[in-house]
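First comes the structure, then the notes that go with it.
With one protein chain removed, the remaining protein chains of the complex are shown where they sit.
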Amino acid sequence: MSVPATHRERLIVAISRLLDGCRHVAVGASSPIPAAAAMLLRAMKEAEDELIYVSVLGSQEHNFFTNGGVELFDCAAQGRIDAFFLGGGQIDGQGNINLVGTGTYPQTNVRWPGSFGSAYLAFLVPRLILFREEHTARVFVEKVDFVSAPGTSAPEVYRPGGPRALLTGLGQFSFDRETARFTLQTIHPGHTLEEIRAATGFTFDLAPDLGITPDPDPATLALLRGRVLEEVSECYPEFAMSARAELGAALSPAASRATATRAIP
Amino acid sequence: MSVPATHRERLIVAISRLLDGCRHVAVGASSPIPAAAAMLLRAMKEAEDELIYVSVLGSQEHNFFTNGGVELFDCAAQGRIDAFFLGGGQIDGQGNINLVGTGTYPQTNVRWPGSFGSAYLAFLVPRLILFREEHTARVFVEKVDFVSAPGTSAPEVYRPGGPRALLTGLGQFSFDRETARFTLQTIHPGHTLEEIRAATGFTFDLAPDLGITPDPDPATLALLRGRVLEEVSECYPEFAMSARAELGAALSPAASRATATRAIP
Amino acid sequence: MTRTVTLEDLAARIGPGAKIAVAPDYAGVPMALAREIIRQGPGGLHVVCVPSAGMIVDLLIGAGLVTTLETAAVTLGEAGGAPRFQRAVRDGTIRIMDATCPAIHAALLAAQKGIPFMPLRGIIGTGILENRPDWKTMQNPFADSPDPIVAIPAIIPDVAIFHAPEADRFGNVRIGRRRELATMAYAAKKTLVTVERVVAGNLLHDEASAAGVLPSLYVDAVAVVPEGARPYGMWSGEYDTDSAEISRYARMARTEDGFREYLGLAALEPAR
Partner (left out) sequence: MTRTVTLEDLAARIGPGAKIAVAPDYAGVPMALAREIIRQGPGGLHVVCVPSAGMIVDLLIGAGLVTTLETAAVTLGEAGGAPRFQRAVRDGTIRIMDATCPAIHAALLAAQKGIPFMPLRGIIGTGILENRPDWKTMQNPFADSPDPIVAIPAIIPDVAIFHAPEADRFGNVRIGRRRELATMAYAAKKTLVTVERVVAGNLLHDEASAAGVLPSLYVDAVAVVPEGARPYGMWSGEYDTDSAEISRYARMARTEDGFREYLGLAALEPAR
């Protein structure tokens, strides 16, 4: 248990902090880190007899919807989803995200899959968390080539939701819906403000108390490496396997299960 | 088998003739005669290897909907329901029906249950059949006190459906959507035009070949008294029992079952 | 998080003036809960029938708890008209918002979808539309020629109530093919359910029957009330409708005194 927090674990714990207070967290397909963060929050809150719902799209076990693919969207419209995650091939300084492609639409040079539900959920989910591990000027651009979901909207547009935070491999930002600007809140250990500036194609503000992203405490880390990793492996077996491999031989699956048992009250 | 057609049987067979060509007939709650007519049509068409869908609201066996109470209405909107039945506390000469009450709305002197789905289905089901056994001037009025469903609509109103026919205890009328008038087509045996005129509060036209409602042929009667009555009894046990009682001791339940066996090819 | 509570506690979650969506007679009508509501007596209720109702609404009206009634119909079926409803309409003691079945479904669907309204065909030229100033006729924005269509505003009930055969201990509830119950729950701010029984295990774990389950996310509280739909039956087969009892009610409720007598004997007894 003396293995220090990995980069990935730091991201998971950072996201789970951003989720504090949520009752229902929905996670899109192919999002193992947000899924792990939501499951970590659920595990931590269980100790306080609080039930957190986690919906992982594409999961059989962590998905309680019974009304087809539309239920996630209806649920968001009803105000029953507190947090959701979006990435983006491009994210710009106004919080706009682009999941469609680069160049001139429709004959984009690089074509990404498409907008999925972003053009809807970004309007309706109160705590939208932008998460993109790759922090480069290629991703974080001055202005996106295509708006899959806008960062902010005109005042007459019905919009209870929108981006609240942006987490990358280098740091964590908050997003101000009034000014439509990002503010750097913390820098991940081992990285610098200069590095982030160089890798970001837009200008951003600095938090007055700009600091280092805190390391997870040992109890959280134990819960994450035990029970949460077990749960994650149902949806993301390869991710769980690589996370375990990263933790090294010191944390064999048997040891991990033992941790899980200890972690559940 | 020498028992002649009863009044009720004549109505059932008359309705089933009106349903000829339908693929899906829906029947509302508490409508044993239309239900029997639809089941009779289904039984007759089965011999020609043609499948007729019959939905009886409130029936467990004769109802294949799996999407709740709204499915009937969606189904009608999709053009998947060819025929439906409506009664009416009042029906007027323009084909308007009133299921709400008499007197000044909302504080009606006599209050009936309400419009149910009539205000919708009367617009969307192509072959709407008005059926009201009681033929009196109290029911068939000059002008209804409340329009639950109008007989016709302005040309710009989307309306693939509407009344096609009216069957009563005295006779059978067709309805012309252009002129919004009823035409008496046949008079039931034992009744007269004068009787119908006296019992009808509105004026109507006469078919050039105005005749007597024909009696069912023996094969149809056998099918009706056998298999159809058995099927009807699932939804309307009391109706089936009273129909059997009416047929008298000559047609005991055992004999009825024997007929059913013979009738199914 | 779904709580399992007593019938008394369940009813206590309905405050005066609440807008309540009520399941129809054929889909698990919460009769025991209605009797407990009458015992507790929150007034000024706005009842939305999904989409029609029988004895449950007649009881609530007769007990003087209903201010507004939104419904496609009220009837006791074979037992005839609903006497307390008819009387209240004639006397003008309730505000009646006559609707048609698909309009009520559409209004709840709008709430489920988080949209202000649903377009709906039909209805134009009816007395219903004429008397619903809250509904609007609009031009179909996709048509080049005149094409009027009715816009039905969303109904967001404060509470949805129904009776179901079973729940699990997580609060998942079996609703089978009665999907109007899901629509009610999606639309409502709060959903209160009585059930015949609580089962072991998780109802969502059997894929074959999970399609007929309302997830606990939409269920605020459950109370176990065997025979909670009586005298109506349950679609799930536990018991059939007791037509004789409904007829007895229909006869007694013809007069105010008879109604009070019926209530005293049957409804004001504390539920088991």
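Letters A, B and C mark the chains in the order given here, with residues in each chain numbered from 1 onward.
Note that in this section contacts are C-beta pairs under 8 Å (C-beta built on N, C-alpha and C of every residue); 3 or more make two chains touch, one makes a residue touch a chain.
Note that the structure is a prediction, hence the values are computed from the model and not measured.
Although one chain is not drawn, the whole complex shows that of C:G15, C:G92 or C:P119 it is C:P119 that touches it. Remark: the residues of subunit C touching the chain excluded from display are 106, 113-121, 136, 138, 140-143, 147, 149, 151, 153, 175-177, 179, 207-212, 235-237.
One chain of the complex is left out; on subunit A, the residues touching it are 29-30, 58, 60, 65-70, 73, 77, 98-101, 105-109, 111-124, 146-150, 153-154, 156-158, 238. Against the chain not shown here, subunit B presents residues 24, 50-51, 53, 64-67, 74-80, 124.
Rule of thumb we're sticking to: only the chains that are shown with their structure count from here on.
Central chain (C-alpha centroid nearest the global protein C-alpha centroid): C. Note: centroid distance subunit A to subunit B, computed from Cα atoms, is 60 Å. The set of subunit A residues that touch two or more partner chains is empty. Among all residues of subunit C, those that touch two or more other chains are 182.
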